[in-house]
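Some chains have been omitted; the remaining ones sit where they do in the full complex.
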Amino acid sequence: NQSESDKKNDSEKIVIGISMLSMQNEFIVNISDEMQKKAEELGAELIIVDAERSPLKQIEQIESFIAQKVDVIILNPCEFEASSPAVTKALDANIPIVNVNSATKVQPTAFVGSNDVESGRIAMKFIAEKLGGKGNIVMIQGLNGQAAQIQREQGAKEIMEQFPGLVMIAQQTAEWDRAKSMDLMQNWIQSYGSKINAVFAHNDEMGLGAVKALQDAGMKDKVIVVSIDAIADALQAVKKGDLDATVFQDARKQGAGSIETAFKIARGQQFEKELLIPFKLLTKGDVDPYLKLN
Amino acid sequence: MHYINKLRQYGILIVFSIICLIISFISPQFLTVSNWTIIITQVSINAILAFGVTFVIITGGIDLSLGSIVAVAGVSAAMLAHPDSYPLLVPVFAGLFAGLLIGAFNGFIITKSKIAPFIVTLGTMTIGRGLALILSNGRPVSNLSDSFVFIGSGKILGIPVLIIILIIMFILCSVILNKTILGRYVYAVGGNEQAARASGINVSQVKIAVYSISGLLAGLAGILLTSRITTGQPNAGAGFELDAIAAVVIGGTSTTGGKGSMTGTLIGVLLIGVINNSLDLLNVTSYYQQVVMGIIIIGAVVLDSLNHKSNS
Amino acid sequence: MHAATEQILRVNRLSKSFFGIKALDNIHFDLKKGEVHALMGENGAGKSTFMKILIGLLKADSGSISFNSEQIENLDVHSIMQKCISMIHQEILMVPELTVAQNIFLGREIGRAYLLDDQAINQKAEDLLQSMGLNIKVRTKAKHLSIAEMQLIEIAKAVSHNARVIIMDEPSSALSEKEVEILFKIIRDLKNKGVSIIYISHKMEEIYKIADRITVLRDGKFIATKNTADLDKNSLISLMVGREIEELFSANSLAQPEVVLKVQNLHKKGKFSDINFEVHAGEVLGIAGLMGAGRTEIARAIFGLDRINSGNIILKGKKLTIRSPEDAIREGIGYVSEDRKTLGFIPELSVKQNISLSSILKYSKAWFIDNKKEQTATSKIAQELKIKASGLNQKVMNLSGGNQQKVVIARVLLASPFLIILDEPTRGIDIGAKHEIYKLIRQLTKGGLAVIMISSELPEILGMSNRILVLSKGKQKTILTQKEASQEKIMQYALH
């Protein structure tokens, strides 16, 4: 519903307003870096702001972008529902909006990213295979109530339903934090000890915390640890065999893809309404090429 | 003399005006009606929290549970605000009531046990967060009725409802603080609790009242937030208490009690809002934004205090 | 008189303003070796400000101070205290959580290489208190002391500095006769050692007992320095006040038959017991006793600040259960505390707001304060009490002590009580204001108010009371009529 006159011709510089979930999260920072690289290549101007995980702040930032009359908005949503008004506002103001990395309830102009439920499925499937469909699992969750936490848990539980031999003996939040996860794992080792067969952590930071606790307790070789994101540290850990697997989310493709899509929309060119970038499970054997990317 | 005192009291207003002036030179969008509508809408939730906690801080107390109350009230309201379930007043009252209840609980424990407000409200902060998660089962509560969503994003006569509510709350709180017996007692209790008691003031009642007001307004803030983001988030509002308290203190209310004004708080809120807004407008890199924000806050208060000194 | 000639301290053209208002204006002052030099003046005359400048706590705007011909006006407190001057401050300055000994040696701790030697501190403090004849345990935390005890510790602390000059800013205001005697003995000893003392007090008798010379300040201006012997009481008063003052105590009004307050077998464990008395309308009942006799405790109990263990409080024939000051005020009891800083006023509130605080319900409609009514009522009583302030909107914290006291009395009176309890009502108040408060008490009793007056100043008790209750160690010893009573008799019962 964008009028033809809004489309910029090739000589005018395109301004893209971007609201990122959190610039304190390595994975998100990676996406943002890729965006900048791509924008330089295409010659677009970016205004990147940090929503600090607050959907309210995100809505406010989109309002600011609308007032500044940017050409396209890229939204890295904090929440599925709560960030939806941001999308609505942009669409109402006739500014195209591209969601990157995760979805909102309201359909944006285009979507570039992956489905978080899938990452939970991939991780749990790996555990199920490794344990032969039988064993005790503990799950270290992200900050309760956040979309990523809910969806990753949902995916994991879907798989567990297929394997009645898998038992979730404890689950608890460590708020995406490595130190908290380490404390939690230590406490679990006290109460469950050798009963634990596998750990699923909602992100790599927490996965690495669990690995550290298990190593300190001399139990690492008996317990499988899987987490999500494939940050640099996690890749290293997978290579060393400390972390059994991590689920790769392609920051490069998400970042560059979103800018490309936004650019196409602004220029009035053809664009893909949904650019799904698949997750990939990385184990010791296949991390090398990804390590080089960083 | 009286006049100088008044001026001195609003020293932060001068600092605020100067900052606005400077920004308006750097960014042409800053001084537009649409931008100010955005700024005021953006600060409205923090403002309402700050108004409430102003009462608490003037009595010499503190309320760290604000953010959690926002979550509990937001989730409670959202659960009752699905389309075709209850009339609008039901979720609104539920949210306000939840806030009032937690606030009154704070006040009750603080007065009965003589424990530092810091620790009591820190306790309720943790409890409240847990309650919000339990109530919502850890999931955002969505699918809210249009009338409920209207509160946070609708307009009346072209003016956003949030701004209207902000103005009403400001007037209401100013009147309570300056024109009523309760307001007088609030200053008295904060200024010298023992003397207030010896003057026949029921100090416990006053304290329960201020924490209840603070809770009630946090409940309102929770409703507004929920309506604005169209979902009741159990993890909403984390850290809101610090923003609100910062605004109050920047506005000249002393954390040791006995001193302060609603107008000061409003200016404090606007100052934070303006800085946030203009750092975005000027496209300052996210990391540097925080540094600049911190420096401006300290700087503004330093300037204000220098201003006091030169007047004396 | 001691033949003191050698000049030790000299002050020239000293000025100081607060917020553009001159608190000190071109002050001259000199102090001789071994003399007691009294500094006199009304509340707010600038005495304390002057002294705080001498000790280095405040900086003067202009002027010079020389100690033994050496300029010292730019030194900080620490250096001045080490060099020459120590000070007993008007307000009690103790750290509540530290012990007596730790308070005494605060700022000049004994120890080696940053490590404290509390053993030595305790020992030295004990020796010091013993040498001064004080029986206070040095390991007690300051917060457990009574005001009088704190005052004595402050005196001990100032003395222990071995300074050449000691400033005493109203050291006796919290003391009763017995302790004042101890203080005077200390002063005489110091004098014999050649120490000079600047002595500030509003109690005339003391000045004539102890001072060699007197300097008078009025409204921040230097008025005169005279030998005590050359200055009679009335001339001194007129120098201070700028006018003559008639007889201090006028004849008291007669007690009316109506019993306003009746107290039966009042008992509070460890504080007082078997207290029985009546107060009639129009009567002043004085309560005398030594420090720690329990006078304040009785007052606090009647006013609901503390709970009693047993006994009856009957007001106008009605037996009361008082749980809080709120109850007491509602029933018609008013209390002016001896501790006006903690229990008296709200420093950040204005004169008006303080005065109306206990009776704001009367000046409001449905929760809203009626500004006009409040203004009228408070300005009327402020005028009656001659409260000196730049206006009703001035903050009470910026008033002089005497005026702060009047604000508290005004607050209590505005709640229209039947009975008021005045606990050391003239503590730290200048002679002019004292006179006004006495007149005020007379006026109130004439109007039928019943008054209980607790005071450590015997002349005041004798001059004002219809009857005098003497208390000793929490026990009621006797009730004397004004005719029967004399200083000696009261002391006899009080020491018993």
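To keep things simple, chains are lettered A, B and C as they appear, and every chain counts its residues starting from 1.
Here, a residue touches a chain if its C-beta (ideal position, glycine included) is under 8 Å from a C-beta of that chain, and two chains touch if they have at least 3 such contacts.
Small disclaimer: the values here were computed from a predicted structure and weren't measured.
Across the full complex in this structure file, the chain copy numbers come to A x1, B x2, C x1.
The working rule: only the chains that are shown with their structure count from here on.
With chains as nodes and touching pairs as edges, the resulting graph is an open line. The centroid of the Cα atoms in chain B and the matching centroid in chain C are 43 Å apart.
As a whole-number value, the distance joining the C-alpha centres of chain A and chain C reads 71 Å. The mean-CA centres of chain A and chain B are about 33 angstrom from one another, to the nearest whole unit.
Of all the residues in chain B, the ones that touch chain C in their complex are 1-2, 179-182, 184, 187-188, 190-192, 194-202, 258-259, 311-312. On the chain C side of its complex with chain B, the touching residues are 18-19, 303, 305, 324-326, 328-330, 335, 337, 342-349, 353, 357-358, 360-361, 364, 367-369, 390-391, 393, 411, 415. Partner chain B is touched in their complex by these residues of chain A: 20, 23, 47-50, 55-56, 59-61, 63-64, 67-68, 79-85, 105, 143-147, 150.
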